[in-house]
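Heads up, one of the protein chains got dropped from this complex, but the rest are sitting where they should.
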Amino acid sequence: MQTDTPAVSTRGLTLNYGEFTALQPLDLDIGRGEIFGFLGHNGAGKTTTIRLLTTLMDPSGGTASVAGCDLAHNRIALRRAIGYLPENVRLYDTLTTRENLRFFAALSRIEDARDRVEEVMEFLGITDLADRRIATFSKGMRQRVGLAQAIVHRPQVLFLDEPTSGLDPMGVRQLREVLERLNGQGMTIFMNTHLLSEVARSCSSIGVLSHGQLVFHDTIETVNARYGSEEALEELYLSVVPDREVAA
Amino acid sequence: MTPSTILRRHALAALARERTIALVAALFAALVLVSAYLGWSATSTVDAIYASATHWFEANGKPVPPNPVTQGSPLALLRNLTIYISLIGAFSAIVIGYRMVETDRRAGVLPLIGARPLERLDYARGKVSALALAVGGLAALAGVVGAATLAILPSVHLGPGDWARLAAFFSLGWLYMMIFGLIAIGASARARSETVGLMVPTVVWLVLTFVWPALTGNILPTAAINPISALAPAPQSAIFDLSANLLGPFSLAEAYKYLGAELMGYLPDGLPPRGPVPPLVVMMLFAAGSGLYALRGCLKLDMTKGGPDA
Partner (left out) sequence: MPDLSAIPTIALKDARIALRDRFLLAATLALVAAALISLITGTVAMRTDVATYMAAKQQLLALGKSLGSIAAPEFYPLKLMRGTIEQIEIMGAVIALIAGYRAAVEERGRQTLALILTRPLSNWQFLTAKLLGGAGLMATALAFVFALCAVVLALGSGIGIGANDLLRLAITWGASTLYLSAIFAVGFGLSLWLKSPASGLLYAFALWLLVVLVAPQIGDTMDPDNQVAGGVFAQLSIPKAEQTRIKQGFATYETIRNGIEVSSVTKHYERFTFAVLGIKDIYTGKALGPIWADKKGDAWFLILFTLGLGGLVLLRPIRADRLTKET
């Protein structure tokens, strides 16, 4: 695997549904080890972008690579290199946490699946949930198991779609801490979110998507330097996204 | 306008826009036409066989028996309708009944309706009357196609009594479909998941159509969907006597087919109904029971649940 290439790189990545353009040609580079916050109004195309980058959908045009693996020609290797946590993940209700994680670890074809599952559960503080069935879990507990399956195979790039959606403030804080620790181990994180405060606290770079078009992309330092405060991010967001999208 | 009228109108308008309902109704209409064709085709074939056999009887100097087709009522031409109403008609009613409540639940409007100044009984009335009209539409569709077929065929002549019997037959079909539609309303109102709401009435329908007749009279599944073969007498045995007595009163599909055959004039001579309870009473009891089930489901409906995650 090449390590000098960006973690995520797209050139003219597009998605059309007939006449409707869900994603306008997207040029984006995210460096390795970054935490990238992807902002945008509802329906801006954030989830679509993640689905394209995780091979779940095929683009109408353009190229992309993740962890140096080409989206069009090296899908299996790409899937080896990524972890994915969709919004509102539910997992298999009748299986326990451990069974769910072993299943996904096996599909990721890692050698030490059993040991690794125990390690990840300990890392996320969910060992006490190991033998409980998912059906009985709260949203926050489900989210932690969901995150465990996303990192069980030590991915290089982790894609998170609205990971804080539905979590209480404590859950949001725990998630932030976990992501910082993962990032500290060198994992690149690509996160869709609505929460400007989370982006300001956790992310090293941000992108803003409006109507399927990338209207802003820079490092958080530049944003802070240019606007001078945390509230600046809100100002920036409002300045690049038209009013009606904010309302949406 | 009363709340139940508003709910009924809304339910019917929503049904009219649903592609699935349109598809099921189109399937029903197509099969009604097919059944009319089958009746005509089969009757002409038996006529032709009879004509061919007549030559043989005459050539061999034997007495010519009467034509089995002309012995029965001309309405018997439409005997396949009994089966199609019990198959696709009942299934359509299940789909309609199930959509009545499920559409509200999926759209997340149950809490919005629940917070309006109306009684649960209004909700039940609105839904049941919408079902009655929608199923009435299906029965009327079948009635028009059936009546047109009989009116067009030159060899068929119906008297006023026959027309009255035909009208009674379609009313019976409406009642039969309603029973399953009402069960579907009750089940989808009470079910925890969308699937269970569809599955419960479907399983009831399958068991009554294919399993019950085997128990009461050794009627195998494929015979159960043949208008003639379904009307076979039970084997003469103490076990079948007992099962017919015990289970016959619950054999709704058999009661319907028996009554249908009686009205359309193709009931075999001397065939007794299955079990001690008259078929019409069986149907009425089922209609009352399913009505109560639908009503109870609507009255106990959890109005707090809604949206695709419900």
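A and B label the chains in the order they appear, each numbered from 1.
Following the convention adopted for this analysis, contacts are C-beta pairs under 8 Å (C-beta built on N, C-alpha and C of every residue); 3 or more make two chains touch, one makes a residue touch a chain.
Worth saying up front: this structure is predicted, and the values here are computed from it rather than measured.
Which of B:P227, B:G248 or B:G291 touches the hidden chain is settled by the complete complex: it is B:P227. Among B:A13, B:L121, B:A167 or B:L206, only B:L206 touches the chain that is left out of the view. Touch with the chain omitted from the figure is made, among B:L15, B:L38, B:I113 or B:L301, by B:L38. Within chain B, the residues in touch with the undisplayed chain are 20, 23-24, 27, 31, 34, 38, 41-43, 45-46, 48-50, 52-53, 56, 65, 68-69, 80, 83, 87-88, 91, 95, 193-195, 198-199, 202, 206, 210-211, 214-215, 218, 220-222, 225-229, 231, 235-237, 239-240, 268, 308-309. The omitted chain makes contact with chain A at the following residues, 51, 54-57, 76-77, 79-80, 82-84, 86-95, 99, 103-104, 106-109, 149-150.
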